[in-house]
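With one protein chain withheld, the remaining protein chains of the complex are depicted in position.
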Amino acid sequence: MAPYDVTAWGKGIEVAVSLGIGFSFGFILERAGFGDSRKLASQFYFRDMTVLKVMFTGIVVAMVLLFWAVFLGFVDYGRIFVNPTFLWPGIVGGFILGLGFIVGGYCPGTSLVSAATGKLDGMFFVGGVLLGIFVFGEAAPQFWDFFEGAGEGARATLPEWLGLPTGLVVLGVVLMAVGAFRAAEWAEGLVARRAQRRQDAQP
Amino acid sequence: MKARAERGPAPYINPYLAGTFLGVLLFVSFLVTGHGLGASGGLARMIVWVQDLFVSSHVDANPALATMAGGDANPLDHWLVWAIIGAMAGGFVSGWMGRRLRIETFRGPNISVRARWIAALLGGTLVGFGARMARGCTSGQALSGGAVLSLGSWAFMFSVFAGGYLLAYFVRRLWN
Partner (left out) sequence: MRNPKLFAAGLLIVMGLGLAVWGDPSIEERMSQRSEELDQELASREKHIDPGELLELLYNTSVDKRLFDVRDEAEYNLFHILDAERVDLQSIDDDFASTIRKKQVVILVSNGEERAELAYRRFRVAGLTAVYILEGGINHWLAIFDKGIQDAKPQRDDTRQYAFPGVLGHRAPASRPPVELAASRNFTKKVKGASAVKVSGGCGG
């Protein structure tokens, strides 16, 4: 039953699978335009909501496929890696990452893709990421209790937290995503019309 | 018919289509390996590998680093490392196919190249630090963790958007 343990098939296969999955990931990101920091940053000015569209579509498609496979008995959800929940480090770290995202214009994955296509800002960003990782590694023992403490790294899922059946939560996320897409396109249209009016108003 | 070199970069694909491909890839990854995607973890392992070359005992003593490279453990022997190598290759090939391979600096219309480089470095530092603290980035936590309905991942995701949107107005010079 899936998930399979790819490590059991030998190192060569494990490396090949990881390379292949990584390759496809980088390929898709670049196809979508995520190697361009201007496009990524536009998300936060409501000009180009591609980030939201790609991310939420990806999450929702994977989620629906996965849980159908689980419910039908093809996949053992217990063996799927569910990121352990360290609530406050996740929230604080996420916020800092968000700040860095709008300043630098990338996230780690997209910066690698950008650097791979020759973009210098992407390369500087990757350099920054390495620096930030290094700084964290050295500073972490200072706030180790905060980092390790909150939530005990439990496997906490949304359905458990909400006390709702998984199927209902999946439906809820799908509806939320579709709603977000509608809102995103409305926002894009609004910003575009406003920019158009500003252009028309210029002599 | 325009000569090949004059055609200019190809357009990006529809975001919903890209998202669908991403979702299917993620699903396949779960099926075959039990885990999703990732990026910052691979970079973290590379950093700690370098550190381990020079200050190995310091690495062993630091709990944040020891989990990856403590003792004899080879931090590079991990799927995240191969995945990011693959990701760079994939990005390169896609860029090549889309005629987007070019040494250049993407920046907003109102700042200089130098300023953009500094901003990229600074932003990257914040992102690297935040990713380590959150134990993931948008690929590993938001995308993969989000799909499996991990509570921490969803909290992380909303946090990232919050941080970006809150600061966006103050750094609008960078992009507009």
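Every chain is named by a letter (A and B) in the order it is written, and numbering of its residues begins at 1.
Convention: a residue touches a chain if its C-beta (ideal position, glycine included) is under 8 Å from a C-beta of that chain, and two chains touch if they have at least 3 such contacts.
Note that the structure is a prediction, hence the values are computed from the model and not measured.
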Option touching the unshown chain, where B:R100, B:R116 or B:R132 are the choices: B:R132
Of A:A16, A:V64 or A:V135, the residue in touch with the unshown chain: A:V64
Contact partner of the left-out chain, one of A:L87, A:A139 or A:A154: A:A154
Subunit A residues that touch the omitted chain in the full complex: 1, 3, 5, 60-61, 64, 67-68, 70-71, 73, 76-81, 83, 108, 152-155, 159-160, 165-168, 170-175, 177-178, 181
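By definition in this document, only the chains that are shown with their structure count from here on.
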Between subunit B and subunit A, distance of the C-alpha-averaged centres to the nearest whole Å: 9
Subunit A contact footprint on subunit B (complex, rising order): 12-13, 15-16, 18-37, 39-40, 43-44, 46-48, 51, 62-65, 79-80, 82-95, 98, 100-108, 113, 116-168, 171-172, 174-176
In the complex, subunit A residues that touch subunit B: 2-6, 14-15, 17-33, 35-39, 41-45, 49-50, 53-63, 65-66, 69, 75, 79-87, 89-109, 111-122, 124-138, 140-141, 144, 147-148, 151, 155-161, 166, 169-170, 173, 181
